[in-house]
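With one protein chain withheld, the remaining protein chains of the complex are depicted in position.
Labels run A, B, C and D following the written order; every chain starts at residue 1.
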Amino acid sequence: MSQNSMIEVKELRKEFKTKFGTLIAVDGVNFTIQKGEIFGLVGESGSGKSTIGSMLVGTYGPTAGTVTFQGDTDISIPAKRRSAQLKQEIQLVFQDPGSSLNPRKTVRQILTVPVKQFAEKRLSGQEMEQRVQDALLQVGLPIGYLDKYPRAIGGGEKQLVCVARALAAHPKFIVLDEPTSALDVSIQAKVTNKLRQLQQKNDLSYLFITHNMCLVRNICDRLAVMYLGNICEYADTAEFFTNPKHPYTQMLLASIPVLSDEEEALKPQKIKSVGEIPSPLHKPSGCPFHPRCPFKKSVCEQETPQMREVSPGHFACCHCI
Amino acid sequence: MKHFKKALCGLLAASMMVSMAACGGATNTPATTTPAATDSTAASGDTILRLTCTTTPDTCDPAKGSGENDDNLYVNVYEALVKPNTADGSAEPWLATEWAYDEATNTYTFQLRDDVVFADGAAFTAADVKYSMDRMLAINDGYAYLYTNYVDSTEVIDERTVAFHLNQTYGPFISSLEKFYILNATAMTANTEAAGDYGENGDYGTKYLLNHSAGSGAYEVTAFEVNNSYKLAQNAAWWGEAGEAAPKNVEMMQLTDAATSKMLLQSGEVDLLHGHQESSTVASLTAGGYQSAAVEEYGLDYFMINTKSQPTDDVHIRKAISYACDYDAMSKIYGGCAPATGPIPSSLWGYSADTTQFTYDLEKAKAEIAQSAYADSLASHPIEIDYIQGNGETGKLCMLLAEALQSVGFTVSIEEVPWVSFCDNETDVSTSPNITNCFVTASYPEAGSLLETKYASWTLGNYNQNEWLQDDALDAMILDALSTVNDDERSQKYAEIQRYITGEVVPSVYTFVSTAKPVWNAASFDWCVAEGNIRGVLEWNFYYNDFTMLG
Amino acid sequence: MAKTHSTLEAQQYHPKLEMLKRSWYKFSKNPMSMIGLIIVVLVFCVTAFCNVIAPFAEDAGIITHMSEAFQGPSLKHLCGTDDYGRDVFSRMLIGFRPSMGIAAIVLLISVPLGVFLGLLAGYYQGTLVDTVITRITELFMSVPPLILAMVVCCMFTNNYVFCALGIAVAWWPWYTRITYNLVVSLTNELYITYTELSGIGMLRIIFSEMLPNLVSSIITKMTLDTGSIILTASSMSYVGLGVQPPTPSLGSMVSDGVSYLPEYWWLSVMPAVAVIVIVMGFNLLGDGLTDVLSVEEK
Amino acid sequence: MKKSGNMILKKILHMVFILLLLSLIVFSFIRLIPGDPVKSSLGPLASEDTIAQYRHQLYFDRPLLVQWFHWLTGVVTRGDFGTSLYTHRAVSLDIAQYLPKSLELCALAALLILVLGVFFGTLAALFKNTWVDNLIRFITYLGVVTPAYAFGIVFLLIFAYGKGAFPIGGFPTIPAEFVRTGAPALDCLLSGQFALFVKCMQSYFLPCISVAIGSIAYQARIHRSSMVENVNADYIAFAEVAGVSKGKLICKHLMKPSFIPTLTVYGLQVASLLGNAFIIENIFRINGFSQYALNVILNKDPYGIIAVTIIFGIIFSVVNMLVDIGVAMLDPRIRLRGGQ
Partner (left out) sequence: MAEILKIENLSVQYQVYEGVLEVIPGLSLHVREGERVGLIGETGCGKTTVLKAAAAVLHCPPAKMQVDTIEVCGMATNSRAGVKNVRKNVSMIFQDPSTALNPTLKISTQMMDILKSQFPKLSRASYTEKMMDALRSVSMPAPERVLDSYPIQLSGGMRQRVCISMALMKDTRLIIADEPTTALDVTIEEQILELLDHLVQEKKKSLIIVSHALGAIRKITDYVYVMYAGNIVEYGTTREVFQSPLHPYTDGLLAATPKLTGDGIADGIAGDIPRYINPPKGCRFADRCPRASAQCREQAPTLQPIGSGERLVACFAAQKEAKAL
């Protein structure tokens, strides 16, 4: 399995010191992303999903636990200490396309940065231009965009430029941190489909971080659902949506506002959303979900449940299973 | 949003709430205004005379100050053994009734008045004189230089007799005593702090005198704020005869801003502007119905030429400068002051008319330059002219001179220098500029005073002497003159010195007689100046006891 | 693909030029900004050519015409003559020079220094470098600029270079602070995060990614500051610090003229109006720039 | 509450540190002065001995750090800032004499800035784009670009002929028995002399306006833009729809958040008031601290300069601290995040 794995995360933990105490953003998380797969990481605000993404790209290192890249490289270190090759191979697309492009630079200048930085040799001007154009064409934008400033292009196109910038580095693995949540629905579709296409064409692996279950349903191969720094459930997409186990997952699915009766039928019916998400600063004892869980037992308050395999490749973390 | 108008009233209240408290931390200060010794709380019938000057004294201590504004205060609150005659400035009795000189022992013996009391009622005795002289010499500031080199000791012979033993003959001794103000020894000792710079004498009462007076004069200090103002009230215990309509209270304010003083006089907040008012101010105020007069002092305006720096070390260059000076124009800038004929103003005792005089003549100036060693290298020897910042219109004088010098071929620069830097520069010959402009007045009404301060080597290194003469022959002449006790002989020696200076050394340009231009509101008071009785010693014009308040 | 490339070249599309054109268009639509610009251009022209423009340029030197003193404004002397009989208008124009010179020196010193330290402190946020620079900045900010400038100017030589040095000493911390704040907000921008994660060198991040985003704010501040510096310098020359007479400076002309108020009002009023107009010009221009740039950022 | 106490304590410690550093820097600076302040202060007649003795007395012949430390102990233990070479007495006496009235002047000016600045700013914002707004904007523009001395002179000219309503020649005399703090108006209030108090306030009127007017204009501009920004905020629309009365809407819901930027700018304005007041103090014959500062600087009086800079430093730091606290009080976001 490790031969085939792109990212292997073991007992990953991240704490932040704040003025009000320690914030446990990620609390012992395990998962594996296979080569050539789109792995979805789903959760609501404060679940720690973006923190995991940041650790993978090296914004900061974890407090504990390991992350292994391609089976042998330990990447539980911040980007500063990573090799140039690693930086090239793991790329990142942010949520907010507005802030991820330098407003004072043209698209050409923006794309030149990774092309130059990650080139295997010194590039001539001609080669550089060629590669920059390639990157842009890959995401389906016309060459004319090279001389535009980010301000002059639409939100979806901006996000595509971000993708092009990531691709220009020729990565193997891309962390997509809510890549479409700032976009309108009509534009989101185009970006999502482009991402999927590029993944297949370039044999990439993605970590797709989002809060949108429907999107995950349509793009990811496998997914994990997080709640307050823990993974609750972890399965193949199809299996997951037909047979959700964890009460939180069910609640999540049940809450989705859908567009047709057909979809309505797919939602778990017997659970209703209640309660608030607690602040990660005041994480409940035992199972973090217990204050909102309709199936709560006394053990849930005291003991943290362990991850269990409920069916092959389908894991859930709940005392009731 | 148009109907929000009503709410605006509420706004003020809201913004008041957030008012600043930052500045609440005022320190607990010792009162700088002193409690009045007598009933000086101004009742409605009391008259008050309000004046302005450019700088009020730093302290009420007569051993510390030596400027015209200091004198103005001292003369009203203290009294000396002798005072200048209102006509020619020669010494006449004041606290002393008579004196005698013993040539053999070089001792002056003074008989003192017996009817004098200080403001606190203590009687004036010889001990007070001794105390004041000892203190003066110990502090060695202000006018002490008049006595340090001469007075060996002071002896109390009896309660009404005091003797000064000199260690060398000193011609103008009696005249110089006009600046020796007598302090109330008992009051002073009572108010002396033990800790101080004067050994067993502690602080010698200097702290007390910062804002109190301890004299026997017609007035006493009731409030004193450094660099701002002081107030005087009539001394109820004064032994003399208080003027019938003399002001009961006097307030002197410090004002550096000419515009403000002008406005204050116009708005009626001030009665009299003291000192050198600019001619345009005088013109505009007199046009508005205010009075002004020219009060000649025992001093001159000098261009002091540095005789040790190039190119002014050449006497021909100095002569050229003297010829390049447009005396009439300069005097006109100051509203038409009497011209100077030599280093001594004609009204001063010891003046001699027998001097070499220069007139404004650029041709002669050029001729002098041609004779000088710098005839061919004027361009490479620039001349720097300095004047004191904020010192009336001396800048204009310098400008006129500079313009003329430029026209005869000099390279000239002018600098306006703050007072402190001006003094700093004068402490060393290398930092002294080629020419400075400054007024200098005599400490006592005699030519010797000016000659000594202006040209003697031992008074070198200050703003009064940019000439850096260091001329041994001249030093000897001055010393000889000063130690001559006989008046006629001394006067002749002074004349000889003046002849020598103007004829051979030419160290300075003498422009015109220093003339104060007080402006006053004639409706509020009458004084000697208004009557044309101008006294030669400036401060005696401001002897408030002689004022007549009107209305 | 080669085809698309060539068509692109044929279009001669210059994005920078295009951006400038747009900004200029927006700027030119605001009459106040245009007035500001015109004033500033005029001020620069006067500064450069005052000796040519001034009808009596020699009046700035050692010269007197006592007989012509205190003449009111006339065709010959547009702003009258002063107490030396010199032409107030000419002296005023020549007085622009020290004011502008001081502003130039102050900005030349304080902008590079302040911006550099600000960039450094901002880039090394939270480290010792940051702390040290921030503390030094606070230190210099805690004394009023005018006082600090006067101390420096008085301690050394009283001429306009030291006057400018004095003001610069008081002025740079504000550039450090504005740069620091801008950099801090920039580091939250994801494109900076991206460059950091990509392992791009610190100098390149600072100069190629951050600086272009700061330039507009700093230029705007410089424009507005030029006005404030001229005001400060005129306050200093009002109390006799800075330019030495007889060379004219606007502040000292006002203070010299005050004692002749109200009869000879033109001595002080004219240079005071000049100060007001110059400062207003720079402020209007600065505000105009702020408008254009803030719209652009949206 | 304990948290905010800690915060203030921390700020004070920080302030003390900055001030110590400031004094050390000024000390080293003073040593760099060309020329000899001691010599020139003693006047032309002083002998070399006297100068040497005086220099020794002032610690000028000892190493910098020794001198600084001696000065520091003096300040801390006795409140002794050394002896001024300009007034020839303890600097602390000078401070006690000059500072109170300047502080009073600045406090009154600060009040004016706040009240009038906020008033005109609000007026302009509420009548945005009407003639009221345009007029206020024009006037405030003039206010910002006009040097303070110009205002001083204009007022002087106008009121010199007004004869008395607003005196231009300094303060009325406060009889010695009423002097407590040295700040004339405050002393009158403390001793219940209301007639005299009114006179003091009349004397303060013109200088206050002259000192404050530039800042008032600037403050009004800042407050206007801050208000305009907030008028369009969602919460104003929300409160409006929810039925909050107009008066409350403006005075409370709009004013409180608009005050946050206003207050920050206000702090800077107030902190620099005193440093900029010297020309006005001179014109209106208020013999205050700013004027004193100018004099000690012009006279190169070492201990005076040090004391003056330290006092300015203290005022700046204290004002800034108060503003920080004020902003934290207005803005719970700052308060609840623990001062960040």
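Here is the rule we use: a residue touches a chain if its C-beta (ideal position, glycine included) is under 8 Å from a C-beta of that chain, and two chains touch if they have at least 3 such contacts.
Because the structure is predicted, anything quoted here is derived from the model rather than measured.
Which of D:Ile33, D:Leu72, D:Ala233 or D:Leu322 touches the hidden chain is settled by the complete complex: it is D:Ala233. Which of A:Arg13, A:Lys35, A:Lys116 or A:Lys190 touches the hidden chain is settled by the complete complex: it is A:Lys190. Only one of D:Val75, D:Val265 or D:Leu330 touches the chain withheld from this view, namely D:Leu330.
Residues of chain A that touch the chain left out of the display are 44-45, 154-156, 184-190, 192-193, 211-215, 217-219, 237-238, 241, 251-260, 262-263, 266-267, 272-274, 276-277, 279. Think of the hidden chain as still there; on chain D it touches residues 128-129, 231-235, 237-245, 248, 252-253, 256-257, 260, 330-333, 336.
The criterion applied here is as follows: only the chains that are shown with their structure count from here on.
Path length between chain A and chain B in the touching-chain graph (shortest route): 2. Closest chain to the protein centre (all Cα atoms averaged), using per-chain Cα means: D. Between chain B and chain C the centroid-to-centroid distance comes to 45 Å (mean Cα coordinates, whole Å). Chain centres here are Cα averages; for chain A and chain D they lie 55 Å apart.
Spacing of chain A relative to chain C, judged by their CA centroids, is 49 angstrom. Within chain C, contacts with two or more other chains are made by residues 154, 258, 261. Residue numbers of chain B whose C-beta contacts span two or more other chains: 257, 259, 418, 421.
Touching chain B in their complex are the following residues of chain D: 35-36, 39-40, 43-45, 50, 57, 87-89, 93-97, 99-100, 103-104, 106-107, 110-111, 114-115, 118-119, 122-123, 126-128, 153, 156-157, 159-164, 167-170, 173-177, 179-183, 186, 231, 246-247, 249-252, 255, 259, 263, 270, 282-285, 287, 292, 295, 298-300, 315, 318-319, 322, 326. Listing the residues of chain C that touch chain B in their complex gives 62-64, 66, 70, 83-84, 154, 158, 240, 244-246, 258-261, 263-264. Residue ranges on chain A touching chain C, taken from their complex, read 57-59, 79-80, 82, 84, 87, 92, 94, 96, 99-106, 110, 113-114, 117-118, 129, 133, 137, 142-144, 146-149, 151, 165, 169.
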